[in-house]
Structure formats: structure tokens, C-alpha cells
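Only one structure is covered here, and it is reproduced in the block below.
With one protein chain withheld, the remaining protein chains of the complex are depicted in position.
Per-chain residue numbering starts at 1, and chain names A, B and C are given in the order in which the chains are listed.
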Amino acid sequence: MANHSLALRHQFDDVEQQKDASTFGMWIFLATEVLFFGGMFCCYTVYRSAYPAAFGHASNHLDLILGAVSTAVLIFSSFTMACAVNSASTGARNALVAFLGITILFAAAFLVIEMSEWRMLYKEGLMPGFNFTYKEFDPGHVQLFFCMYFAMTGLHASHVTIGIGILAIMAFRAWRGAFGPDYFTPIEISGLYWHFVDLVWIFLFPLYYLIARHLQG
Amino acid sequence: MNPQFQLFPDQASATAVHLDHLTIYLLSIAAFFSTLIFALIFFFAVKYRRRSGHERVSEIGHALPLEIAWSVIPFVLMMIMFTWGASVFFEMSRPPDDAMNIYVVGKQWMWKTQHLEGQREINELHVPLGRPVRLTMTSEDVIHSFYMPAFRVKFDVLPGKYTTAWFNPTRPGKYHLFCAEYCGTLHSGMIGWIHVMEPAEYERWLAGGAGGESLASSGQKLFEYLACANCHRTDKPGRCPNLTGLFGSKVQLTTGETVTADEAYVRESILNPGAKVVAGYQNIMPTFQGQVTEEDLLQLIEYVKSLAKQPAPPPPAPGAARAARRAEPKQNR
Amino acid sequence: MAEHIVTKKQYSYVFGALLLLTFVTTSVGMMDLGRLNVIVALVIAVIKALLVVLFFMHIYWSTKLNKLVVVAGVAWLALLLWLTLTDVLSRGWLPFPGK
Partner (left out) sequence: MITATVETRDNYLNHEYGVKSWLLTKDHKRIGLLYLAAITFFFFLGGIFATVIRLELLTPPGDLVSAQTYNKLFTLHGVIMVFLFLIPSIPATLGNFLVPLMIGCKDLAFPKINLLSWYIFMAGGACVLYAMLQGGVDTGWTFYVPFSTSYANTYVILTGVGIFISGFASILTGLNFIVTIHRMRAPGLTWFRLPLFIWSMYATSLIQVLGTPVIAVTILLVAVERGFHLGIFDPALGGDPVLFQHLFWFYSHPAVYIMVLPGMGIISEIVSVFTRKKVFGYRFVAFSSVAIAVLGFLVWGHHMFVASQSVYASLVFSFLSFFVAVPSAIKVFNWTATLYKGSISYDTPMLYAFGFIGLFTIGGLTGTFLATLGFDVHVTDTYFVVAHFHYIMVGGTLMAYLGGMHYWWPKMTGRMYPEGWAKLSALVVFLGFNLTFFPQFIMGYLGMPRRYHAYPEEFQVYHVLSTAGASVLAVGYLIPAIYFVWSLRFGKIAPDNPWNASGLEWQTTSPPPPENFEITPVVTYEAYDYSILEEMKVG
């Protein structure tokens, strides 16, 4: 009981209510995030339906293998995050810290892969606003494709970066022994956030790397 | 025509009259309901005012029939609004086939208008009485909105595409033209006048202008000046599609899609030739972005339109053949 | 709400499925199947998303309220796309202004 009252904030009646409220709040925040990315998905859908051929040409400048690998990497980090929550719930402190560490590592790996893709596109002159020299098929609409690509992957990458920050804090707190089987809501909530970041990429990958490749006509 | 003070705007077109009838319906609905609410509030407030601290109330929680009544009745009245409004909107949206075409280009902060006969005006538009006028409009920079209150006509003018509005003036006179979409510093200076003239007077005005050359022939000159005719040949198969009979027809593209050759298509094909390549041709045309103004584009389009009225020559390619077979203008909509 | 503890073994099954689906979608993406490409890629993406949401994010064992929030988020996104596309896709259906 003493352990509980440490973690229980005054506005709540009991730990159960507090935990419920926190998870519920996080889900609402994630619904917000869906709509936040949703605005960009809407732009993508409109432009993709209007200029399929240009999107096809542009899509072929992305490295499919790199995209697939980064997807796998991010999914793996999501898996280790789930394992981290599991470890937290069983009170396995060392496992928790280790799994968080692996998650952070793979998140960083994802960022490295993504940045190398960006670098490649920059060198090829496919980065609107910085270096865009593409002159072949329908350059205007190809530029739109890359605008949306960089806007969406950029927003996603910023979420990954924030996620790494959050997970680092969680790992530090876990290492200090802040969590136990009866109090690990922050780990669970960070996990939800991290899985959401994974979710977004699960859609970004097919939209940019897969479905337009054969549309060039 | 523009007195110092008005309660009701000029009605200078049939659409204006139709819209005002709708307005009268809307106003009577509003008058009825607001009077009803105000009267009830006033009546209740007086009748049931609290007397000497004595609180006697009758609790009536709710009454389902009443709730249904005051949901359904307004809804039915609103569906009438919707249907009526939509029919007026359709009238506003569909220019008659015999409408005369006038081009409008908006830019910060002026309206440029061009008549097919070649007359150009700035912040003014002369039109003949009793003939429907279709405006094909575009903008050189930001979004504007072409607004003529006396005709109840308003439509946004966007960069990069053509929008249409139409009106049929029924009263001669001088009417306001406004820009209704905020467009920057001198937005309120982007105003002008619509002059509705008797047809004979209009003919005199047309003849008196310095123009002399029709839009289509200006377009033809431009077509030759830009050396378009080197590839788009009309006498024999060239490297590019023959434009005779093109306008208004269906065009098959290399992607397998079929598009209608309308103003937007011609415009895009000049500025961004690679976007829609006709089946059977190579993507070899250079872009003319930056070389032609919006007004030049309108002249070129008008020239391409004038070619549509000529009979089509034998087709050079299968795709174009299909297009040519349907070449009579405006039947494929 | 009783907390449901998911074992690492269960997680690893989900992970395996996700990895497999990624492989499938990538391979299919390399083939030209016409319109089918889009359908396959999106269906697989939705399946993957469902796996993540239901199991990694515990929605499968979660309260109705949390499920409702997920549905609401997706529904509102659908609303945004649907009504925007109502406009974008129907432009130029008739020779009306607004093309």
C-alpha cells in the first residue's frame, strides 16, 4: 500500500483509476496524432490520384530495399518495445533496461538508414527547396511527390527522434528502479507512442516505395 | 444606377431575380422563427416572472411529440431551402451554349478582360444587353474572386486553372465589379465597372476600339512566332499532334487514359508538355513556362479553338485518329 | 480493468507475422500487377497495422472506451479523406465551372 501511495497523485482515488486514465489519455493523444499525420496523408492521396504517372516515375528514385530494411528495423524495435513492457509487468528490471536499450539502438539505426536515403536523394538533386535539378518526366509533379515524401518522412523522423528521447528517459528511470510490477504506466504509455511511430511507417512504406512503382505508363 | 443609399441591390439579370425570390423565402422563414422565439421568450419572461420570492414552477421534463415536431418541421423547411438553393446554383453554374465568351485575367490588383474580337480592357467590361456572357477566368498570381453584385455572380479566380461564371444582363447601366477574395495590399482597389450597353451601341463600341485583330488571329501569330507550327503541322503528319479539330475532342494518352481537350488541357500541354503525352507521340516538346503570359495562353487557346471549327485532316496516328473521329466540338461532354 | 500480460512468446509470433508480411509486400511490390499492386500493398499494410494495434498496443484486451478512441481516430481520418476526395475526384464531371 505504501508503494502505491508514492505513485498515486492526489486527484485520483486509486491506482487503477490513475492507470486507466493515463492509458486512455494516451490513446486520445494518439487519435490526435492520427489526424496530425492525416492532413498530410490527405495531401498525398489527392496528389497521387491526380498525377499517378509522375508519382510512378518519382517512386522509382527511392531505394525499395532500403525502405524494406528500414521497415523491418522499425518493426523489430516495436517488438523489443513490446517485450520491454512485458518485462516491466513482470518486474524484470534488467530485462526492461536491456529491451529499452535495444529499442533505442534500432530506432537510431532506422534514422541512420533514412538519413542515408535522404542524402542519396539530395545528391541526385531530388530534394525540393535545397537541391532539385530533376528535368525528366513531368518535373513539377515529381517535385510534388518529393515535397510530400520529405514532409511526411520528416515529420515521422521527428517523431522517431522524440521517441528516442522519451525511451532514453524511461531507460534511465528504469535503471534507477522507478518501476515495478505494480507501477509501470509510463513504460506502457511510451510503448504506445513507439508503436504508433511504427504504425505510421507501416503506411508510409507502401505509399511511397511500393504502390506507385509501376504507374509510369 | 448607383444611388447614394440602397436597401436592396440592383437586379440586372434574370438570375438576380431568381435569387431574390429565394432570398424572400429565406427571409420569411427567418422572420417567422425569430419572431416566434422572441415573442415566446418575451411572453414567458413577463408571464412567468418571479413574484415576491415565491417559486412555483410546473416541472415538465420533456414532451416527445414536441421535440419531434420542432426537429422535423424546421428540417422540412430547410430541405426546401436546399433544393431551391441548389436549383438556383445550377442555373448559376451552367452557362447557356450560345453564351459569348469573354476572358478574364486577374492579377494583383487589376482585372484584365479580353473580348474575342480583340478588345482589351482594364477594370472595365463592356457587354451587350440581353446576351448571355460566359467568363473564362484565371489569375496570374493569387486567388481573386470576380464579383458583380447586380448580377449576383461571384466565382473565385485561381492561378493555374480556368474557372467559369456567366450572366445575362437584362438592364442597361453601369454596375460594380469587385474582387471578393482577399488578395493583398490593394485588394479594395481591385474594383471596376461593368457597362451593359444596348446591342447596337455595343457594336459601335467594339468597332471603335483600337483592337481590330481578333483573339484567335493574335493567337495564330503567337503560334507562328513561337514556332509551334514547325511540329504541330496542319498540312502533313508532323512530330507532334495535328491541332485541327482537337479542341473539345477526346484524346488518348500514352498512359492509356483518355482526356477531353479543354482549356485546362491545352494550357497544361503548353506549360507542362510532359504531363499528358498523346498516344503515338514522343515527349519532345519543350515547356513554354515563363515564355508566355496568361493572356498569351488565352490567345493560343482561342486559336486552337478556332482550329476545331475546321474539318479534321486524315489522322497521322491511331490515337489521334480516334480523337479526330469525335472531333465535332462540344459533343463529348 | 484487469491488466492482461502478454508473453514474449506471443509477441514474437506477431513479430514473425509482421516480418513475413513486410517480405511479401516488398516482393509483390517488385512485380507489376497493375491495379492489384495498390490493393495488395494497402491490404497488407492494414493487416500489419491491425496486428500492431491489437497485440503490441493491447487493444485486443483493452477497454471498450480505448477501442472507441481508435475507431474514432480512424473514422475522422476517413472523413477527412472521403469529403476531400468528394471534391477532388468529381471535378470536371460536367462542363460546370470548378474544373
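The rule is short, and it goes like this: a residue touches a chain if its C-beta (ideal position, glycine included) is under 8 Å from a C-beta of that chain, and two chains touch if they have at least 3 such contacts.
These figures come from a predicted structure and were not determined experimentally.
*Asks:* Using the contact definition given at the top, list the shown chains touched by the missing chain.
*Replies:* Within the full complex, the chain left out of view touches A, B, C.
*Asks:* From the listed residues B:92, B:197, B:228 or B:243, report the one that touches the chain absent from this view.
*Replies:* Hidden-chain contact among the options goes to B:92.
*Asks:* Have a look at B:67, B:124 or B:257 and name the one touching the chain we're not showing.
*Replies:* From the options B:67, B:124 or B:257, the contact with the absent chain belongs to B:67.
*Asks:* Tell me which of A:103, A:143 or A:185 is the one touching the absent chain.
*Replies:* A:143
*Asks:* Write the list of chain B residues that the hidden chain touches.
*Replies:* 2-9, 18-19, 22-23, 26, 29-30, 33-34, 37-38, 40-41, 44-45, 48-51, 54-63, 66-67, 70-71, 74-75, 78-79, 81-82, 84-93, 108, 141-143, 145, 147, 149-150, 152-156, 158-161, 163, 176, 178-189, 191, 272, 275, 289
*Asks:* What residue numbers in chain A mark contact with the hidden partner chain?
*Replies:* Listed in rising order, the touching residues are 9-13, 17, 20-21, 24-25, 28-29, 31-33, 35-40, 42-43, 46-47, 50-51, 128-130, 140-141, 143-144, 147-148, 150-151, 155.
*Asks:* Over the whole complex, note the residues of chain C touching the chain we left out.
*Replies:* Against the missing chain, chain C presents residues 65, 72-73, 76, 79-80, 83-84, 86-88, 90-94, 96-99.
By our rule, only the chains that are shown with their structure count from here on.
*Asks:* Looking at CA centres, what chain is most distant from chain C?
*Replies:* B
*Asks:* Two chains share more C-beta contact pairs than any other pair here; which two are they?
*Replies:* A-C
*Asks:* Measuring from the mean C-alpha position of chain A to the mean C-alpha position of chain B, what distance in angstrom results?
*Replies:* Each chain reduced to its C-alpha mean, chain A and chain B end up 45 Å apart.
*Asks:* With chain centres defined as C-alpha means, what is the inter-centre distance between chain A and chain C in Å?
*Replies:* Centre separation, chain A to chain C: 15 Å.
*Asks:* For chain B versus chain C, what separation do you get between their C-alpha means, in angstrom?
*Replies:* Taking the mean C-alpha position of each chain, the two centres sit 40 Å apart.
*Asks:* At least two partner chains per residue is the criterion; list those residues in chain A.
*Replies:* As it turns out, chain A has no residue touching two or more other chains.
*Asks:* For chain B, write out the residues touching at least two other chains, lowest number first.
*Replies:* none
*Asks:* What residues on chain C touch chain A, complex-wise?
*Replies:* The contact residues of chain C facing chain A are 1, 3, 5-8, 11-12, 14-15, 18-19, 22-23, 25-26, 28-30, 32-34, 37-38, 41-42, 44-45, 48-49, 52-53, 55-57, 62-63, 65-66, 69-70, 72-74, 76-77, 80-81, 84-85, 88-89.
*Asks:* Please output the residues of chain A touching chain B within their complex, sorted ascending.
*Replies:* It comes out as residues 51-54, 137-141, 217.
*Asks:* Going by the contact rule at the top, pick out the chain A residues touching chain C in the complex.
*Replies:* Residue positions touching the partner: 16, 20, 23-24, 27-28, 30-32, 34-35, 38-39, 41-42, 45-46, 49-50, 64, 67-68, 71-72, 75-76, 78-79, 81-83, 86, 89-90, 191-192, 195-196, 198-199, 202-203, 205-206, 209-211, 213-214.
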